[in-house]
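Removed from the display is one protein chain of the complex; every other protein chain stays in position.
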Amino acid sequence: MDKLNKKILIEFIIPIFAVLLALIFSDILILIYKESPLKIYKLLLEGTIFNSYGIGQVIFKTTPLIFSGLAVAFAFRTGLFNIGGEGQLYMGTFVTAVIGAYLPDSIPRFLAVILCLLGGFLAGGLIGFIPGFLKAKTGSHEVINTIMLNFIVLAFINYLLVTYFRVPETLHTKEIISNAHLARLSEFIPALDSTYASLAFVIAILTAIVVYVILWKTKFGYELRAVGHNPEAAATAGINVKKCIMMSMAISGGLAGLIGLNYVLGDKYYFEEGFSSGLGFMGIAVALLGRNHPLGVVIAAFLFGVLSEGGLVINAVVPKELVDILQAIVIICVVASTTEVRKILARGK
Amino acid sequence: MAENIIELKNIVKRFGKVLANNNINIAVRKGEVHAIVGENGAGKSTLMKILYGLYHPDEGQIIINGETIIKNSPKNAVKHGIGMVHQHFMLIPPLTVAENVILGMETSKGPFVDINTANQRIKKLSDDFNLHIDPSKKIEDLSVGENQRVEIIKVLYRGANILILDEPTAVLTPKEVEDFFKVIKSLIAQGKTVIIITHKLDEIMEISDRITIIKHGETVDTINTKDTSPKEIARMMVGRDVLLQAEKKVAQTGKVILDVKNLSVTKSKDVLALDNLNFEIKAGEVLGFAGVEGNGQTELIEALMGLNTEKIKSGKILLEGNDLSNSLTKERLEQGFSHIPEDRHKRGLVLEYQNSDNLILGQQHNFTRTGLLDRIGIDEHSERLIKEFDVRPPHKEVLSGGLSGGNQQKIIIAREFFRKFKFLIAAQPTRGVDIGAIEFIHKQIIKARDEGKAILLVSAELNEIISLSDRIAVLYKGKIVKIVDADKTNKNELGMYMTGASNG
Amino acid sequence: MAILNGIFSLAFLIQLIRISVPYVLAAMGGVFSERSGVTNIALEGIILNGAFGSVLGTYLTGSPLYGALAGVIAGMLTALLHAVISIRFRADQIISGVAINLLSVGLTKFFLKIFFDSSSNSSRVEGIKVFQILPPGNGFSDMINQLVGNPMIMLTLFIVVFSHIIIFKTVFGLRLRAVGEHPEAADTLGIRVNVMRYVCVIISGALAGLAGVWLGLDQHQFTDGMSNGRGFIAIAAVIFGKWNPYGAALACLLFGGSEALQITLQSSGSNIPTQFIQMIPYLLTMIALAGFIGKSTSPAALGKAYDED
Partner (left out) sequence: NKPEIKNASTGDKPKLRVGLVFDVGGRGDKSFNDSAYNGLQRAIKNLGIEAQYVEPGEGSDRSSALNRLAAQNFDLIIGIGFIFTDDITNVAKKHPERKFAGVDFVVNQDKDGKDIPPPSNVAALKFKEEEGSYMAGALAALKTKTNKIGFIGGMDIPLIHKFESGYKSGAKMINPNIEVISNYAGVTGAAFKDPAKGKELATSQYNNGVDIIYHASGSTGLGVFEAARNLKKLAIGVDSDQYSEAPGFILSSMVKKVDVAIYDIIKDTIDGKFSGGAKIFGLKQGGVSLIYDEHNKALIGDTVHKKLEEINNKINNGLIKVTL
């Protein structure tokens, strides 16, 4: 028990330590900009977690980051590095939006949402599957293939959008039917007021739980992780490594395909070009900060959600880029302190 | 009395909770072959790494040639004439022999590597010590025995007078061991001192002058080889009497379990790794495969297990008459195959998994309820096997990667013997394992045979092959050159077939 | 046929080379870093910082030469950060790279605001001077001047050859390869594994920084996010080229070539939608990797931190 407590303590000390370090660094930048760090942080916190609109917006920002982080973490656990989140999320979100737009109006609400979700998952999954397939069949490196696919998918979606699906004079698809809308959280918690936080957040949390169960509680997850650590031993034990690689990349892509859920079913009700702005890449940071563990991913996504919404708040006073810098430094400090801090703690034993 | 060239006094080394060396004392005399023996995890490698400066002792003194070494490092050790050949080769496969040897002490012209001079020097060393190494070849193209000799050259090139050899013969064939001992003798003849770690008692008897026995990180004693016997050494190591030769009853064979027909496997485009193999194994029979490493053993095992199937050119594999030639690995295991892989790190274990998880690897579906892992069942299973097979983890939560080699092997043995199998592939089942564990593993294999299983044994250890097998097939260049009865052959005859001589 | 003429013209060749220059420089950096065992996804950020450094340096000193120096130093400092994180602190190298890329985007934008009061562009600065080797006038000699007269292009060519020689012919190169393949082995022979790695990562910073210098000074200004994925393409080229300088350079030319082809195709008014033309380089890479290159084996210790203790 004592041991467990200590382990948990370490998991928490490191990120907190990292955030503190990052704050010191950004203090310097804020001072360079001739502003008071205290004022900026006060502003940032007041505008986000100490304000009901802010909390809602943070939840809104956290939601896609959870999916994005889960996608990266899932592949990581199978020893695969999925940098293709951006392409997968574009495909997934686009398909979600198109399904939502062309469903018959009369379809029941629950079914409509499920169909949109499924479509997004499968479409993202397809894009994830391709590098998985190529890796399994030809051995070509998934990192390159996912990077390449990002460019290809973005161009392809753009083509589909511009040529067939957009509402004239805009860069977005037509609106989804109202039965595919996800309820806003403000319907249940009025304090959240006009924020865009929706049930997508709940779906994200549930997905995190499902991912946890799959990876650590099922036979399938056991096999995936075995492949991640030692593919040859896994093959020797009769695990179908190629299948695991393909499945893992497909599921990872599918999770990435849900990143846009929040946006399409909960906020805008359509797919719009450029909506993502690097959510797929942020997933890498979220996953790694969250130690590739679903719980960690949720916490890291929340932290980045606060920073991302906070950037908008402080933008009136200092450049928003400060927040990007802050995020980067948090990541750096976390990864850098991990081994060292552990070593010191182990020594202190 | 010859002078002590090396003295290690009261050495203590901890790895976290593990006390690897606990107050060890050892003295090595100039010009002797000094053997160090002990069970897996006794602390032998750790001690040698300390001597070579790779680890720093928590306590104790290192005295070389009467000089106390304050801050040891590999550089420092080399300066004092110490060279170490590691248990796991420290060679860089894509580089040439010469590049590997000169690394860190390069012959150069300005900033450029002078490879010609290097080649010449290495050629000379190779000739002086009868090592037969071509300096311009790449390491990845060399055999294990050659790799071993490159390691020796590396050490000699640095002017070593004291050579530390950590389990140098673990991966060598009898012929290679013989050659290797010649090398050691010529080293001694030229005034060098050798410290050797090995688990093979007959080798110790043959090559060493004195023996230091280590147990649980402590020195038991240092004795003269000529005053002792394998039995006594084994007793000192393990703390009880050990059966050194496997005992088995006459085989009671039944029906054919495994039948292999016309099996051919490609190595590269037009080279065959296995060329039209035909053999069968009956229930209650051990078929041993002898052969110099790299003659098709690995490919045979892979083909039988359904791994790397794209390389299989032709052939049939039948288990009790069922054609499994096109079955997946998983199906073969389900049908009654069991497999102790030849390389436990590469194929045997997920080092990052807990022992309990490794103990169900390949049997995970038996520990599953509606897709979910049965954690409680797995833990119970693991506790039972760890006890039954006497696995000794340093502490409870240790991952399999943190076990010593012998204990890692026991995990695999436990797992594969637990499986309900009809046919077992045991590949190098006792490689790098201490004698206590060897005894245990041998007993398990014979027990399985007596229960009517068919067993295919691959081992570089001729003693092991001869004592465990009922029949022995000798592989040479992908072909079975001969199948002989185990009780009608000997090491010499097998050694002859292994070099390609057909019909003795 | 207009397309064929377009492709086989000297102008096309020059364009191909110009597009490839930043890829090649960054890819050479990638080769040094990865050969020594340190994955360098941070190339993207290094390029960006190099570009910003070169423009700011030129802006402040008025000399593009000092600017170029500043760009290289900015690249080296960025790489140093990557080295400290992944070597000293033994952190995951890919994460470190991702974080540094994020950091570089933020920092360059932040300082863009401080120095140029803009969120997207710097002021225009002097660029690298192109020498007139042939008397200018006719199209042909102008093009030759663009190629041979451009010191950056010549430098790039030199760097490729130089990298090959260093890696495969020198003592330094032998140690570099050893450290990337089998650090334990190198360590036991007294080679300071981590020192070697520091040096190589910093070299990679200088080279990728130089790629940034090309972008900044060829455009005579810094634009927010102007590295635009070039670092990733360079990484792809390193893998494509099997971690060899010549191989990586050729891969870069392939990428540059397919981009130039895309421009030519587009201008020749073909009916293929732009989006599909845009895909060409990336599709080509994927097909080539799956079909011809297959498994390329990386340095064995790539991405693994080494504990010298």
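A, B and C label the chains in the order they appear, each numbered from 1.
Operating definition for what follows: a residue touches a chain if its C-beta (ideal position, glycine included) is under 8 Å from a C-beta of that chain, and two chains touch if they have at least 3 such contacts.
As the structure is a prediction and not an experimental result, all values here were calculated from the model.
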item: Shown chains touched by the chain that is not drawn here; value: A, C
item: Residue of C:Leu210, C:Met226, C:Ile239 or C:Ile280 in touch with the missing chain, whole complex considered; value: C:Met226
item: Residues belonging to subunit A that touch the chain removed from view; value: 47, 53, 57, 154-155, 158-159, 162, 166-172, 194, 196, 263, 267-268, 272-279, 309, 312-313, 315-317, 319-320
item: Interface with the unshown chain - residue positions in subunit C; value: 6, 9, 11, 15, 18-19, 22, 112-114, 116-121, 124, 215, 218-221, 223-226, 228, 259-260, 263-264, 266-267, 269, 274-275, 278
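In this section, only the chains that are shown with their structure count from here on.
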item: Chain-level touch network, classified as line, ring, star, complete or other; value: complete
item: Highest C-beta pair count, chain pair; value: A-C
item: Interchain centroid distance [CA atoms averaged], subunit A/subunit C, Å; value: 29
item: Rounded Å distance between subunit A and subunit B, as computed from the means of their C-alpha atoms; value: 46
item: For subunit B, residues contacting two or more additional chains; value: none
item: Residues of subunit A engaged with two or more neighbouring chains; value: none
item: Interfacial residue positions of subunit B with respect to subunit C in the complex; value: 52, 54, 73-75, 78, 84, 86, 90-95, 99-100, 102-106, 108, 111-113, 154
item: Residues of subunit C defined as touching subunit A within the complex; value: 81, 84-85, 89-92, 94-96, 98-100, 102-103, 105-107, 109-110, 113-114, 119, 229, 232, 235-236, 239-240, 273, 275-276, 278-279, 282-283, 285-286, 289-291, 293-296, 305
item: In the complex with subunit C, residue positions of subunit A that touch it; value: 29, 32-33, 81, 134, 137-141, 143-145, 147-149, 151-152, 155-156, 158-159, 162-163, 281, 284-285, 288, 319, 321-325, 327-329, 331-332, 335-340
